[in-house]
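Only one protein chain is missing; all other protein chains are in place.
The block that comes next holds subunit A.
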(Lines give C-alpha, C1' and ligand atoms only; values in the text may rest on other atoms or scores of the structure.)
Protein backbone atom coordinates (compact mmCIF):
# COMPACT_ATOMS: atom_id res chain seq x y z
CA UNK A 1 0.00 0.00 0.00
CA UNK A 2 2.88 2.35 0.73
CA UNK A 3 4.33 2.04 -2.77
CA UNK A 4 1.08 2.73 -4.52
CA UNK A 5 0.41 5.56 -2.09
CA UNK A 6 3.69 7.24 -2.92
CA UNK A 7 2.97 6.89 -6.61
CA UNK A 8 -0.51 8.17 -6.01
CA UNK A 9 0.68 11.61 -5.07
CA UNK A 10 2.61 11.85 -8.32
CA UNK A 11 0.37 10.96 -11.24
CA UNK A 12 -2.83 9.64 -9.87
CA UNK A 13 -5.09 9.26 -12.83
CA UNK A 14 -6.86 6.12 -13.79
CA UNK A 15 -8.91 5.71 -16.88
CA UNK A 16 -12.18 4.00 -17.42
CA UNK A 17 -12.22 0.83 -19.37
CA UNK A 18 -13.96 -0.05 -22.57
CA UNK A 19 -14.35 -3.72 -23.06
CA UNK A 20 -14.21 -4.84 -26.61
CA UNK A 21 -17.36 -6.83 -26.82
CA UNK A 22 -17.29 -6.95 -30.58
CA UNK A 23 -15.52 -9.64 -32.51
CA UNK A 24 -12.52 -10.12 -30.31
CA UNK A 25 -14.36 -10.31 -27.01
CA UNK A 26 -11.24 -9.38 -25.08
CA UNK A 27 -11.05 -6.83 -22.34
CA UNK A 28 -8.31 -4.27 -22.18
CA UNK A 29 -7.53 -1.85 -19.42
CA UNK A 30 -5.23 1.10 -19.47
CA UNK A 31 -3.29 1.34 -16.25
CA UNK A 32 -1.65 4.71 -16.19
CA UNK A 33 -0.34 4.75 -12.68
CA UNK A 34 3.28 3.92 -12.15
CA UNK A 35 3.89 0.87 -10.04
CA UNK A 36 0.21 0.19 -10.53
CA UNK A 37 -0.76 -3.27 -9.61
CA UNK A 38 -4.45 -3.64 -9.22
CA UNK A 39 -4.10 -7.22 -8.05
CA UNK A 40 -1.49 -8.21 -5.57
CA UNK A 41 -0.69 -11.85 -5.75
CA UNK A 42 0.14 -13.26 -2.41
CA UNK A 43 1.46 -16.70 -1.84
CA UNK A 44 0.37 -17.92 1.53
CA UNK A 45 0.82 -21.53 2.44
CA UNK A 46 0.56 -22.44 -1.23
CA UNK A 47 -2.68 -20.53 -1.79
CA UNK A 48 -2.48 -17.93 -4.54
CA UNK A 49 -4.99 -15.13 -4.24
CA UNK A 50 -5.24 -11.82 -6.04
CA UNK A 51 -6.38 -9.33 -3.46
CA UNK A 52 -8.01 -6.07 -4.49
CA UNK A 53 -6.40 -3.12 -2.73
CA UNK A 54 -7.94 -0.11 -1.02
CA UNK A 55 -6.30 2.78 -2.88
CA UNK A 56 -6.01 6.08 -1.00
CA UNK A 57 -7.22 9.27 -2.67
CA UNK A 58 -4.45 11.19 -4.50
CA UNK A 59 -4.41 13.87 -1.80
CA UNK A 60 -4.54 13.93 1.99
CA UNK A 61 -7.86 13.43 3.69
CA UNK A 62 -8.15 17.08 4.68
CA UNK A 63 -7.00 18.48 1.33
CA UNK A 64 -10.50 19.26 0.09
CA UNK A 65 -11.55 21.23 3.18
CA UNK A 66 -13.74 23.16 3.66
CA UNK A 67 -15.74 21.88 0.70
CA UNK A 68 -15.48 18.22 1.63
CA UNK A 69 -14.42 17.66 5.21
CA UNK A 70 -11.72 15.39 6.56
CA UNK A 71 -14.41 13.72 8.63
CA UNK A 72 -16.31 12.84 5.51
CA UNK A 73 -13.19 11.24 4.06
CA UNK A 74 -12.51 9.34 7.26
CA UNK A 75 -15.89 7.70 6.99
CA UNK A 76 -16.44 7.68 3.24
CA UNK A 77 -12.99 6.35 2.36
CA UNK A 78 -11.93 4.89 5.71
CA UNK A 79 -15.12 2.92 6.34
CA UNK A 80 -17.41 2.67 3.34
CA UNK A 81 -14.80 2.26 0.61
CA UNK A 82 -12.71 0.02 2.82
CA UNK A 83 -15.73 -2.19 3.56
CA UNK A 84 -16.46 -2.63 -0.15
CA UNK A 85 -12.84 -3.74 -0.68
CA UNK A 86 -12.81 -6.11 2.29
CA UNK A 87 -16.18 -7.63 1.48
CA UNK A 88 -15.27 -8.09 -2.18
CA UNK A 89 -12.08 -9.89 -1.28
CA UNK A 90 -14.02 -12.19 1.01
CA UNK A 91 -16.47 -12.93 -1.77
CA UNK A 92 -13.96 -13.72 -4.49
CA UNK A 93 -11.28 -15.64 -2.64
CA UNK A 94 -11.06 -19.18 -3.93
CA UNK A 95 -13.43 -18.52 -6.81
CA UNK A 96 -12.66 -18.02 -10.49
CA UNK A 97 -13.06 -14.27 -9.99
CA UNK A 98 -10.05 -14.32 -7.74
CA UNK A 99 -7.53 -13.95 -10.56
CA UNK A 100 -9.35 -11.34 -12.58
CA UNK A 101 -8.93 -7.58 -12.77
CA UNK A 102 -11.46 -5.40 -11.02
CA UNK A 103 -12.96 -4.27 -14.32
CA UNK A 104 -13.39 -7.87 -15.45
CA UNK A 105 -15.10 -8.75 -12.17
CA UNK A 106 -17.52 -5.87 -12.64
CA UNK A 107 -18.47 -6.87 -16.19
CA UNK A 108 -18.79 -10.56 -15.36
CA UNK A 109 -20.90 -10.05 -12.23
CA UNK A 110 -23.10 -7.43 -13.88
CA UNK A 111 -24.32 -10.42 -15.82
CA UNK A 112 -26.36 -8.34 -18.29
CA UNK A 113 -28.37 -6.80 -15.45
CA UNK A 114 -29.05 -9.95 -13.46
CA UNK A 115 -26.58 -8.94 -10.78
CA UNK A 116 -24.44 -11.52 -9.06
CA UNK A 117 -23.53 -10.89 -5.40
CA UNK A 118 -19.98 -9.55 -5.88
CA UNK A 119 -21.18 -6.87 -8.32
CA UNK A 120 -22.19 -4.29 -5.73
CA UNK A 121 -18.88 -4.46 -3.93
CA UNK A 122 -16.73 -4.62 -7.05
CA UNK A 123 -18.47 -1.75 -8.80
CA UNK A 124 -18.46 0.40 -5.66
CA UNK A 125 -14.71 -0.14 -5.23
CA UNK A 126 -14.15 1.04 -8.80
CA UNK A 127 -16.65 3.91 -8.51
CA UNK A 128 -15.00 5.31 -5.41
CA UNK A 129 -11.49 5.13 -6.85
CA UNK A 130 -12.82 7.00 -9.88
CA UNK A 131 -14.62 9.53 -7.68
CA UNK A 132 -11.58 10.47 -5.55
CA UNK A 133 -9.61 11.02 -8.74
CA UNK A 134 -12.38 13.17 -10.19
CA UNK A 135 -11.62 15.79 -7.55
CA UNK A 136 -8.56 17.78 -6.57
CA UNK A 137 -7.59 20.53 -4.12
CA UNK A 138 -8.29 23.87 -5.75
CA UNK A 139 -10.56 22.22 -8.28
CA UNK A 140 -13.52 23.68 -10.12
CA UNK A 141 -13.34 26.31 -12.81
CA UNK A 142 -13.79 25.59 -16.47
CA UNK A 143 -12.22 23.10 -18.84
CA UNK A 144 -10.29 24.28 -21.88
CA UNK A 145 -9.00 23.14 -25.24
CA UNK A 146 -10.59 20.25 -27.04
CA UNK A 147 -12.59 19.17 -24.02
CA UNK A 148 -14.31 22.56 -23.89
CA UNK A 149 -14.95 22.40 -27.64
CA UNK A 150 -16.62 19.02 -27.30
CA UNK A 151 -18.69 20.24 -24.36
CA UNK A 152 -19.84 23.24 -26.37
CA UNK A 153 -20.63 21.02 -29.32
CA UNK A 154 -22.57 18.39 -27.37
CA UNK A 155 -24.25 20.54 -24.71
CA UNK A 156 -24.53 23.91 -26.42
CA UNK A 157 -22.36 25.61 -23.83
CA UNK A 158 -20.44 24.91 -20.64
CA UNK A 159 -23.39 26.21 -18.62
CA UNK A 160 -25.65 23.86 -20.54
CA UNK A 161 -23.46 20.96 -19.51
CA UNK A 162 -23.33 22.08 -15.87
CA UNK A 163 -27.12 22.36 -15.72
CA UNK A 164 -27.62 18.92 -17.20
CA UNK A 165 -25.05 17.33 -14.91
CA UNK A 166 -26.51 19.00 -11.83
CA UNK A 167 -30.04 17.96 -12.82
CA UNK A 168 -28.97 14.35 -13.31
CA UNK A 169 -27.23 14.30 -9.93
CA UNK A 170 -30.22 15.89 -8.19
CA UNK A 171 -32.83 13.64 -9.76
CA UNK A 172 -31.07 10.31 -9.23
CA UNK A 173 -33.77 9.11 -6.84
CA UNK A 174 -32.26 7.17 -4.01
CA UNK A 175 -28.61 6.16 -4.08
CA UNK A 176 -26.43 6.36 -7.15
CA UNK A 177 -24.07 8.38 -9.32
CA UNK A 178 -24.13 10.98 -12.08
CA UNK A 179 -21.56 10.79 -14.90
CA UNK A 180 -20.05 12.59 -17.83
CA UNK A 181 -19.13 9.90 -20.33
CA UNK A 182 -17.60 9.57 -23.78
CA UNK A 183 -19.95 7.50 -25.83
CA UNK A 184 -18.06 6.18 -28.83
CA UNK A 185 -20.36 4.77 -31.50
CA UNK A 186 -22.77 3.38 -28.96
CA UNK A 187 -26.52 3.84 -29.15
CA UNK A 188 -28.41 5.76 -26.49
CA UNK A 189 -29.75 2.54 -25.07
CA UNK A 190 -27.51 0.62 -22.72
CA UNK A 191 -26.25 -2.75 -23.95
CA UNK A 192 -27.17 -2.00 -27.58
CA UNK A 193 -24.43 -2.19 -30.20
CA UNK A 194 -24.64 0.36 -32.98
CA UNK A 195 -24.94 -1.49 -36.27
CA UNK A 196 -24.11 1.54 -38.38
CA UNK A 197 -21.62 3.62 -36.44
CA UNK A 198 -20.79 7.10 -37.60
CA UNK A 199 -18.78 10.00 -36.28
CA UNK A 200 -21.99 11.65 -35.14
CA UNK A 201 -22.49 8.90 -32.60
CA UNK A 202 -19.25 9.79 -30.88
CA UNK A 203 -20.12 12.30 -28.25
CA UNK A 204 -20.14 13.38 -24.65
CA UNK A 205 -23.29 12.61 -22.69
CA UNK A 206 -24.50 12.92 -19.12
CA UNK A 207 -25.98 9.78 -17.59
CA UNK A 208 -27.04 8.72 -14.11
CA UNK A 209 -27.01 5.30 -12.52
CA UNK A 210 -28.59 3.70 -9.44
CA UNK A 211 -26.77 2.18 -6.48
CA UNK A 212 -23.53 0.58 -7.72
CA UNK A 213 -24.16 0.56 -11.44
CA UNK A 214 -21.64 2.45 -13.59
CA UNK A 215 -21.37 3.19 -17.32
CA UNK A 216 -18.70 0.53 -17.88
CA UNK A 217 -21.51 -1.96 -18.08
CA UNK A 218 -23.04 0.00 -20.96
CA UNK A 219 -19.70 0.10 -22.74
CA UNK A 220 -19.29 3.86 -22.30
CA UNK A 221 -16.05 5.54 -21.20
CA UNK A 222 -16.59 7.42 -17.93
CA UNK A 223 -14.87 10.81 -17.71
CA UNK A 224 -16.26 12.32 -14.49
CA UNK A 225 -18.50 11.24 -11.65
CA UNK A 226 -20.20 12.51 -8.53
CA UNK A 227 -21.34 10.19 -5.72
CA UNK A 228 -24.91 10.99 -4.66
CA UNK A 229 -25.36 8.29 -2.06
CA UNK A 230 -26.36 10.11 1.11
CA UNK A 231 -23.20 9.02 2.88
CA UNK A 232 -21.21 11.14 0.41
CA UNK A 233 -22.66 14.43 1.62
CA UNK A 234 -24.64 13.89 4.80
CA UNK A 235 -21.98 14.95 7.30
CA UNK A 236 -21.24 18.19 5.40
CA UNK A 237 -24.60 19.04 3.86
CA UNK A 238 -27.24 16.84 5.55
CA UNK A 239 -30.24 16.75 3.19
CA UNK A 240 -29.02 19.61 0.96
CA UNK A 241 -27.94 17.57 -2.01
CA UNK A 242 -28.19 20.49 -4.51
CA UNK A 243 -25.73 22.52 -2.40
CA UNK A 244 -23.31 19.59 -2.36
CA UNK A 245 -23.57 19.24 -6.15
CA UNK A 246 -22.91 22.95 -6.69
CA UNK A 247 -19.91 22.87 -4.38
CA UNK A 248 -18.57 19.87 -6.24
CA UNK A 249 -18.83 21.67 -9.59
CA UNK A 250 -17.47 24.98 -8.38
CA UNK A 251 -14.68 23.90 -6.04
CA UNK A 252 -13.76 20.25 -6.49
CA UNK A 253 -13.94 19.00 -10.07
CA UNK A 254 -10.56 18.06 -11.54
CA UNK A 255 -10.74 19.01 -15.22
CA UNK A 256 -7.19 17.68 -15.57
CA UNK A 257 -8.47 14.22 -14.78
CA UNK A 258 -11.35 14.58 -17.22
CA UNK A 259 -8.98 15.67 -20.00
CA UNK A 260 -6.67 12.77 -19.33
CA UNK A 261 -9.51 10.29 -19.42
CA UNK A 262 -10.92 11.80 -22.62
CA UNK A 263 -7.62 11.32 -24.43
CA UNK A 264 -7.45 7.72 -23.31
CA UNK A 265 -11.06 7.11 -24.29
CA UNK A 266 -10.52 8.49 -27.79
CA UNK A 267 -7.37 6.45 -28.24
CA UNK A 268 -9.16 3.30 -27.14
CA UNK A 269 -12.09 3.99 -29.43
CA UNK A 270 -9.75 4.52 -32.40
CA UNK A 271 -7.94 1.29 -31.60
CA UNK A 272 -11.20 -0.58 -31.45
CA UNK A 273 -12.39 0.86 -34.74
CA UNK A 274 -9.19 -0.30 -36.43
CA UNK A 275 -9.66 -3.74 -34.94
CA UNK A 276 -13.26 -3.98 -36.13
CA UNK A 277 -12.30 -2.68 -39.57
CA UNK A 278 -9.62 -5.35 -39.77
CA UNK A 279 -12.08 -8.06 -38.80
CA UNK A 280 -14.60 -6.80 -41.32
CA UNK A 281 -12.03 -6.90 -44.13
CA UNK A 282 -11.01 -10.40 -43.09
CA UNK A 283 -14.63 -11.53 -43.12
CA UNK A 284 -15.23 -9.97 -46.53
CA UNK A 285 -12.12 -11.63 -47.92
CA UNK A 286 -13.36 -14.97 -46.66
CA UNK A 287 -16.74 -14.38 -48.23
CA UNK A 288 -15.09 -13.52 -51.56
CA UNK A 289 -13.21 -16.81 -51.44
CA UNK A 290 -16.42 -18.72 -50.79
CA UNK A 291 -18.16 -16.95 -53.67
CA UNK A 292 -15.31 -17.80 -55.98
CA UNK A 293 -15.50 -21.47 -55.05
CA UNK A 294 -19.25 -21.57 -55.62
CA UNK A 295 -18.84 -20.01 -59.05
CA UNK A 296 -16.35 -22.73 -59.86
CA UNK A 297 -18.77 -25.46 -58.74
CA UNK A 298 -21.67 -23.97 -60.74
CA UNK A 299 -19.65 -23.83 -63.92
CA UNK A 300 -18.74 -27.54 -63.57
CA UNK A 301 -22.51 -28.37 -63.18
CA UNK A 302 -23.18 -26.57 -66.46
CA UNK A 303 -20.65 -28.84 -68.21
CA UNK A 304 -22.46 -31.94 -66.91
CA UNK A 305 -25.86 -30.76 -68.14
CA UNK A 306 -24.45 -30.09 -71.58
CA UNK A 307 -23.11 -33.63 -71.65
CA UNK A 308 -26.69 -34.91 -71.42
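Note that in this section a contact is a pair of C-beta atoms (placed from the backbone, for glycine too) under 8 Å apart; a residue touches a chain by one contact, two chains touch by 3 or more; residues count from 1.
Definition applied: contacts and distances are computed from a predicted model.
Q: What is the protein name, per UniProt, of the chain that does not appear here: "1-aminocyclopropane-1-carboxylate synthase", "Small ribosomal subunit protein bS16m", "Superoxide dismutase" or "Immediate early response gene 2 protein"?
A: "Superoxide dismutase"
Q: In the full complex, which of A:201, A:230, A:256 or A:273 touches the chain missing from this view?
A: Here the residue in touch with the unshown chain is A:230.
Q: Of A:51, A:67, A:82 or A:266, which sits in contact with the chain we cannot see?
A: Checking the options A:51, A:67, A:82 or A:266, the one contacting the hidden chain is A:82.
Q: Please identify, in ascending order, the residues of subunit A that touch the omitted chain?
A: So the residues of subunit A touching the unseen chain are 1-2, 5, 8-9, 56, 60-61, 70-71, 74-75, 78-79, 82-83, 86, 120, 173-176, 210-212, 229-231, 234-235, 238-239.
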